[in-house]
Each structure stands twice: as structure tokens, then as C-alpha cells.
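For reference, the structure I am asking about is given below.
Note that this complex is displayed minus one protein chain, with the remaining chains in position.
After this line comes subunit A, so read on.
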Amino acid sequence: MFVCGSICGAAVDFLSHRVCLSSPSQQRPNMFPKGTKRKFSDPAEEPASSGDPGPAAPPPAARTLSSSYSLQRQSLLDMSLIKLQLCHMLVEPNLCRSVLIANTVRQIQEEMTQDGTWQIMTQALAAAQCPADRLVATEVLCRQTEPGAQAGQSPKPFPVVGLEEGYHSEEVVMEGEVETEVTMSTLSPQLSSSSYLAGPFGMDPCWDEEDEDGDCEEEEEEEEEEEEEEEEEDEEEEDSEECMSEADEADRDHLSADSRTGEQVFGTFEIKHPTPPPDPALEELFSDVDPSYYDLDTVLTGMQSTPKMGPYDLLESLSSHAPTALSSSASCRSDLNELDHIMEIIVGS
């Protein structure tokens, strides 16, 4: 079972507005200075307030949707997507559970589509094309203290669960203090989605080998966060040629239809390591891996060998709102299988 303490610690039951059981898990430190958050409230809010409704004009009332509800809904969405992905399968995952979670995700997505939040997210994703934007976004989300983050050296107090969840739980905890949660929550999905961090956020042998910054452990943790951000960011698949932390995650490196270059993807990693260029070796390793999608059958029935999509791709496959051609690229699957195999050997699983 994945570490759920982070959200549990601060999860709020949304509709009844009562605080849920708080688990005895670690308390998240307040990582994001208020000022930082506020900075990001505006860009994300702008699309909403600028009056660009997208295809289905959300009713004005929707815009006044409580930020707390919206945040919680986002948190539930992310939690659900993690659950769908987290099946580190030795045994086939429980189909009933997967279907129920998938239905929950659909419901949230439908609701978000109706009140326009989905469009905001999609637009923001579309807008955040250039690495620079992403850089900024992830930088803010990643760093704990200014100097530490910049250096990319400080050990992360982030929960193992991953930035995404830790982040949201932070949001919830500080709800009273900062008004800009909505934006942060909508921001997070803007992060790259290509390869969703799966599971037990384990060691990343790839990074170990590459050892860009010389500190493997930090890189792994950082990379986990980045991966999460990345996955969140791009709901249309992008090249995520970064190396995932586990063999399975190599599968999940999900490469997009609109060929983003590895450089852009690696660009996001550069947040943590502001200066080093993308590793050419890594890029090459992943350069010819095509986007791979996986069909829900796979998700739900746990075909371990097939590569998996990032969460938002999953959403697209689930919803009719954003139909995606789920072409199963057999060729890339074999590549990814090989990759998977290599990763397994490296990881020694």
C-alpha cells in the first residue's frame, strides 16, 4: 500500500466539511512561503477571470466555487490517479477497485469540465509550452527554501509519497493562511504528466548512473518530484525521456504525440540543477521511444509488461471530452519492454 500518510494527515472530507481522521504520520513542514504562492495565483487565475470560457462556458456561479472545494476535488483527483497507477503488480490489480476509482476520476473530470476548471487546466497546459514556464512552475513547487532549492542540494523534507501529494496536503493544512490554493491546485495539473510516478518511489538507478549532480539521493528525490510535476503538467503526452525511478516507471515514460523534445523535458529537471545541460546519454537512450498509450484494459487488468500512461492521458482515455487516439504503438512497446527489462536488471528487482 502506498504511503498515504501525507494526504491523510490533512485530508478533509469535502462534502461534509468535517476533518477526517488524522493519521499519525509525519507533519509536513510549511514549505512554501506565502509570497511564493501568491505569485502564482495570478497567472492561473487569469484565464478564468479573463472570461475565456472555452468550449462550454461555465456559469458565472462556477467561478465562485469555493477554493477549498476545488482544492479538495483536485486532491481527490490526484489521489485517484495515483491509485490507478500504483499497481505494482505481481498480482493482477483488483478490477472492481480500479473501475470504481476510474469512475471517480471521470466524475471529477466531468464536474471540472462543467465548471470550467478543466478548460483552465487544459489551457494552462497548452500555454505552458516552453520550458521556461515549466521551469518556473516547478521551481516554485520544488524548493523548500530559496538557497537550498537553487542549489538543489538540500535534502528534501518532501514526503516519500511525492511532491504532488505532499503539496496538496500542504495546501490543505495551510488553507486558513493562504488564499491562493485554488491556483496552486490548478497549477499542479499543469505540470508534466508524461510519466506518472508510480509507486514506492524507489531508487532511481538511472539517475544514479548519470549522477548529474553528484548527489544521487537528492536527485532521486528531486527527480521524483519533478516526475510528478512533469506528469501533472502535460496532459497531452509529451516526451518524457527522463529516467524513471523504477523499472516500472520506465514503462510509464510516456511520450507524447506532439513530439516534445527530450531537452524540454530535461529542462524541467534543470530546475533542481539550474546549470547542467540535459544529459545527452539519457536523451539518446530515450530519443527513439515513441509515445505509448495504454488502454484501460491494461490499466484495469494489470498487464505489467505494457507501458503505462500518465494520469492525464488516462483521463483522456476515460472521458469523451478529450478523445485521444489511443493507438497502441506496438513498436514502441517492444522498445519500452526492452527498456523495462533493462531497468529491472539495473534495479535488481
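Note that in this section a residue touches a chain if its C-beta (ideal position, glycine included) is under 8 Å from a C-beta of that chain, and two chains touch if they have at least 3 such contacts; residues count from 1.
Simple rule for what comes next: contacts and distances are computed from a predicted model.
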Considering only the chain that is not displayed, what protein name does its UniProt record carry among "Insulin-induced gene protein", "Mitochondrial import inner membrane translocase subunit", "Serine/threonine-protein phosphatase 2A 55 kDa regulatory subunit B" or "hydroxymethylglutaryl-CoA lyase"? "Serine/threonine-protein phosphatase 2A 55 kDa regulatory subunit B"
Listed residues A:S68, A:T104 or A:Q123, member touching the removed chain: A:T104
Those residues of subunit A that touch the unshown chain are 1, 4, 7-8, 11-16, 18, 20-23, 72-73, 76, 79, 83, 89-92, 94-97, 99-100, 102-104, 106-108, 295-297, 300-305, 317-318, 326
